[in-house]
Each structure stands twice: as C-alpha cells, then as structure tokens.
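With one protein chain held back, the other chains of the complex are shown just where they sit.
Labels A, B and C are assigned to the chains in the order they are written; within every chain, residues are numbered from 1.
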Amino acid sequence: MNILNQWGPIGLFMVFAIVLPAAPILVAAIFAPRKPNDIKLQTYECGVETVGDTWVQFKVQYYIYAIVFLVFDVEMIFLLPWAIAFNELSFFAFGAGFLFIFLLTDALVYAWRKQALEWH
Amino acid sequence: MVVQYLAFVIFSAFAIIGAAMVVWSRNLVHSALFLVMSLFGVAGLFILLSAPFLAAIQVLVYIGAIAILIIFAVMLTRSMTAIREPFNAQSWLGAVIGAVLFVALVAGMILPVWGWGSLPTLPQSDVVGTTRDIGIALVSADGYVLPFEVASLLLTAAMVGAIVIARED
Amino acid sequence: MASFLTTLLVVAIVATTPLVLAIPLIWIERKVAARIQDRLGPNRVGPWGIIQPIADAIKLIGKEDITPAGTDKVVYNLAPIVAVASVVLMWACIPFAPNLIGVDLEIGVLYIVSVASLGTMAIMMAGWSGNNKYALLGAFRVVAQLVSYEVPLVLSLLIPVLLAGSMGMQDIVTAQQGMWFIFMAPVAALIFFISAQAETGRAPFDLLEAESELVAGFNIEYSGMKFGLFFAGEFVHVLTNGVLIAHLFVGGWWGLGVSAEGGILSNVLGLIYLVIKTTIFYFISLWLRNTLPRVRIDQLMNFNWKFLVPISVANLVITSLLLKISQVAGFAVDLTTNASFTAALPMTLLLLGGNIALILGVIAIYGFNIRRDRVQEEAQAEAIAHAPSH
Partner (left out) sequence: MVIPLWMYLIVAASIFSIGVFAVLARRNAVAVLMGIELMLNAVNVNLVAFWRYSTTDSSMGGQVFAAFLFVVAAAEAAVGLAIVIAVYRNRRSVIVEDVDMLRW
C-alpha cells in the first residue's frame, strides 16, 4: 500500500515522539523526592494567594490577531497547490492565483487602515 | 491489511470519543482540547483515505488556528467557562433527535445503499491524485477557478466582518 | 517482518537524534553566550565543562516535581510532552543526506509546518492548566506572537516550494543542485530566518520569557523535568530552524563531490555539508540572541504585521510574476530535471533583480515615511517653541 509505506513510519514516529518526552518525566517521578506542603503547592503569585479560579479579562486584540492569522493560514490551502502546479499553469491560471492573493491583501489593507493591527 | 484496520479503529475512536467528550465536558477549555483530539482523529482518517494534503491542512488550520481561536474566545468570555448546567431544558429532545438521526442515517441510508446488500465498492487504485493535481484543478478554467476566487472573497469578507464585530469601539 | 524492524530502527534513530543533540546543544549555547558576554561559561564538569549538560539532566531528574494546587493534572502533564513531540515530529521528514531521511513525504514542508503548529497548542495548554493568571497571560502573549509570525514564515516558505515545484524536502534540496535558492530569493530567506527566530521565542523576540525582567512566561508553574522538557524543546527547535533554512535556501546536503544518486561517499559528505551549513545558521541565531536588545510587544506586532507580512506578500507576487515571465520567455529551466549552474543563471539573475528592486522599494517607502514623520515632529516642536507666551 502506497499510503501505508509513507505514513506508517509517521505513525511510529508519533508513538516515539510521545514516549521519548514521557520517559524522562516518568523517570523523574520515580527518583525525585516528593514532600509537598501547602506553601510549596501555592500558585506562583505576587503576595496574596488568588481566591477561586484564575480570573482575568483578556484583550480582544488577541482574538483579532488570531483571525488575521486564520485567514492567512486558510489561504495556504490554495496557495500551496497553486505553487506546486506553477510550472504547468497557463497564464490565465496564474492570473487567477494573482487575483486570489490580491483579494486577500485587500483584507490586510482593511485591517491596517482600521487600526485593527495596532497593539493597544 | 490488519495494520490499516488497526489504524482505522484508533483514529475513529479518537474522532468519536473526542466528539462525545466535546459535548460532555463541563469545562469549555476541556471541550476545546477534546475537539482537537477529535480533529486529530479525522486527520488520521484523511490519511487512510489517501488524502495526506487534507490531513496536514486539517492539523494546520483546525488545530493550529481554529482551536486557538476557540480557546481565545473561551477566555474572552471567561466568567462563563464553568456554567453549572451545561445542557438546556430541551437537551433530552436534542438527544432524541441526535439518536434518531444517527439510526436513520445508518439504517436508512448507509447500510442499505453502501453496506452489506450492495457490492463492496473498492477504491480504483492505490495511487491517487497528488497535491499538484489539486493545484491544477483549482485554477484551470474548466476546473474550480470560480469557487477558488469566491473562497478568497469569502475569507476577506469573514475577516472584515469578524474584525468589525469583535472590535471594542 | 524484517522490513518492519528496519523501519522501526530508522524511526527510533531519527526520533532520538534531536533529543540526543539537545544535550551538546545546551553546552554550546551556554559556551557561546558566555564568550559573547566575555565570560567563561560552564568549565567545571569535565574538560571545558562539556559534561555539564549531563550533570544538569541528572539534577533535573533528581529535582522535586511540584504540581501546584488547583492545576488541571492531565493537561498540565500533557503540555510538555506535546511541546517536545511537535519538535521531534518535525524531524520525521528532514533529510540528512541524499539517501538519509526519515520519511520523504510528498507534502514534506506542509507536514513540518503543521506539526510545528502543535507547539502553539502545547503552550496554550501549559499556560491554562497552571491555574495562574500570569502563566495564562504569558501564554496568550506567546500564542499571539507565534501565530503572528507564522504568517510571514509560511508565506516565505512558499517561495522554495514555488521554485522547486514540490513540497517534498528531498525534491526541494535536489532542485538546488546548480543554484542555491538564497540567490534566487534572498528576501524570502531573510524573512524566513527572522520569523523562524521569532517562532522559537528567543531574543530579540523573547518577551514571553524576558528572563531578566519577568519570572517566566507560560511555564511559570513548571518545575523539574517538565520545565526541562520545555527548555529542551526550545533548544531543539532552534537547531531545527537552522536545518530547515539550510535545506530550503542554501542547498541542504549539496556540496562539492555530492551526487544526488547517493552512495556512501555522497551521503557522508552530504551529512558533513549539512552540519556545516546548519552550524552557521545556528550560530547566527545564538549571536542575535545574545547581542540584540529585546523588543516591546507593540514593536513586535507592528514589525510583523506592518513590515514582514506586506513584504512577504509583495515578495511572493514579484517572485511568481518573474518566474512566470521567465517561463513564458523560455529561459526558465525545470530545476527538478536540469539544474546546472549555467542553465539556472539567467533565471537567477532575473529573480535576484526582482528581489533587489523589492529591497530598494521598501527602503524608499520606509525612508520616506520616517523622513515625513520627522519633518512633522520638527514642525510641531517649532510651533511649540515659537508659540506666543500668552
């Protein structure tokens, strides 16, 4: 099977990639001393211990960066096959890719003009 | 191919158990992490279906971007992460609808049409199209060039819309 | 069965390589940092302190592993594993020599990028599970930085893919037989290097940790081996970036006396060339880390979104346009089949010209903007100075 030849090793790789970092943690868990006390288990804070769950309000700015990133990431779905097939594309197909990039640049320009990319 | 079956079972278990835990978890961050698990299983299924490009895109877009977006949104609406009652009053109705849908799909559509009764349809060959073929199909005039541009437009619109809606002022 | 055992052996070797390399890397890193800062660095354990990282590892194993109260145990323990796993998985399809590669996937580059994006998830998990608001805030900043810099990274990654016409790592390296891609796309190489540096979260982009100012970032609640794993993951990630740049832009294992067909000599020489190239980029990365001052977060974001991303989009447009023109005009060569130096030269000159034009254009635009801002500021200062006192 073609697909198994290529991706079977990747599956094995995944097992190794999980086992290799897990092993030192387990080894450490066996050898490391364990003497917990209340002070030691406190969350690392300045001064008074937080009461209840962690509770912070976050800036919406993080979300906006994530949106712009998402759009460019999704763009990759189309640009990568376009780049691979580049040598075989007609001028028309090449132009289609151009229009695609242009439309997305539009979105970036919009975000820029609306100061959505500023860090407040 | 025993290995293939094994991989199929593992990935399906990832996908289905992950999906079930998305619904079941009270903590929304756990839900999001189980969603990642489910999406990962689906990526594995894509590989079994000889679509490695889509599998990699699944990891890149869903796990690398959409899951991050969801966790950001969970954090931004943070006082709501631990709602005492995660299910609404009609949840039993939802469960019934979901179960009926599943039974109807499996017993009504999948098994009669593609299941035991019919001839087992098999893939044409082991070697299927590559990413290059996707690229050519996307931008050639007799291919999907119009959806390709519309996708770009949709992304632009989504980004503009999301920024407008989410901004503070 | 035999083939399965061979595969298992190959996978085991390739997967352990990055983690084994992490041990000397820690020593090299500390030594280089010390020399740059005019110190001696580790010099007690073993000759030149070379055993120091092993002593560190033993110390980490013997350290008490404190899991603070209120943590989400499963996610907390999973996060360092995912962080390291994402880096280890990247090595699955990084070539070492003409015939030495874990798996030569058809979608190699995409695989590497998507596996690397798992690291972002790990940071989010680490920051959230600690039940500490500073860790969470730190994680948010890191994630915002990582996702932002992934955009120029992937956009500049597209250029080698475009030139080689393939996403497979070996194909991209093979296509650079006559001409390294850095000569065809220096701008892309530079952007890739900068954003890769930011992806590892090191100086000058290390405000997520800011060791000299803050206590730590997302990993504040971690101690002992789990903290060590985050650290090891970072070290290996820097090396991985060096290897990636070597492969994508300076010809990977190509060098004098290497042939694509392989053979023992080619493989050995190829590995040596790759190590040399990687070392150079790794050293530049360390050098930057130890000499540049840290940027502020608004500078970080502005630099990415208003400088790197527009330039990488423009670079993509210019490079693809010139490539198409040279194909239509007929002097482009198919780099996968015929890629001697002379054959690739006209195309390279054209692309290089485009890149230089891009650089000049960027300098002109930013120079103009800076001058305009300064003139405005001076005019304002003038107005204030000459304003009537009443």
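The rule we apply is simple: a contact is a pair of C-beta atoms (placed from the backbone, for glycine too) under 8 Å apart; a residue touches a chain by one contact, two chains touch by 3 or more.
Small disclaimer: the values here were computed from a predicted structure and weren't measured.
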Shown chains that the omitted chain touches within the full complex: A, B
Among A:Met14, A:Val71, A:Ala93 or A:Ala111, residue touching the chain not depicted: A:Val71
Contacting the left-out chain in the complete assembly, out of A:Ile18, A:Val60 or A:Leu99: A:Val60
Those residues of subunit A which, in the complete complex, touch the missing chain: 60, 63, 67, 70-71, 73-74, 77-78
Contact set of subunit B toward the excluded chain (per top definition): 1, 4-5, 8, 12, 15-16, 19-20, 22-23, 28, 31-32, 35, 38-39, 42, 45-46, 48-51, 53-54, 57-58, 61-62, 65-66, 69-70, 72-74, 76-77, 79-80, 83, 85-88, 90-91, 93-95, 97-99, 101-102, 105-106, 110-111, 114-115, 120-124, 128-129, 133-134, 137-138, 143-144, 147, 151, 154-155, 157-159, 161-163, 165-166, 168
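The criterion applied here is as follows: only the chains that are shown with their structure count from here on.
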Category of the chain touch graph - line, ring, star, complete, other: complete
Closest chain to global C-alpha mean, per-chain Cα centroids: A
Chain pair, most C-beta pairs within the contact cut-off: A-C
Separation of subunit B from subunit C, taking each centre as the mean of its C-alpha atoms, in whole Å: 30
Shared-contact residues (touching 2 or more other chains) in subunit C: 105-106, 110, 136, 140, 143, 147, 150, 165, 167
For subunit A, residues that touch 2 or more chains besides their own: 6-8, 53, 55-56, 58, 62, 66, 68-69, 73, 76, 80, 83-86, 89, 94, 97
For the subunit B and subunit C complex, residues of the former touching the latter: 29-30, 33, 36, 52-53, 56-57, 59-60, 63-65, 67-68, 71-72, 75, 130-132
Subunit A partner contacts - residues on subunit B that touch it in the complex: 1, 3-4, 7, 47-48, 50, 52-53, 57, 60-61, 64-66, 68-69, 72-73, 75-76, 78-79, 82, 126-127, 131-136, 138-141, 145, 148-149, 151-153, 155-156, 158-160, 162-163, 166-168
Footprint of subunit C on subunit A - complex, ascending: 6-10, 12-14, 16-18, 20-22, 24-25, 27-29, 31-36, 38, 40-45, 50, 53-56, 58, 61-62, 65-66, 68-69, 72-73, 76, 79-80, 83-87, 89, 91, 94, 97-98, 101, 105, 108, 112, 117-119
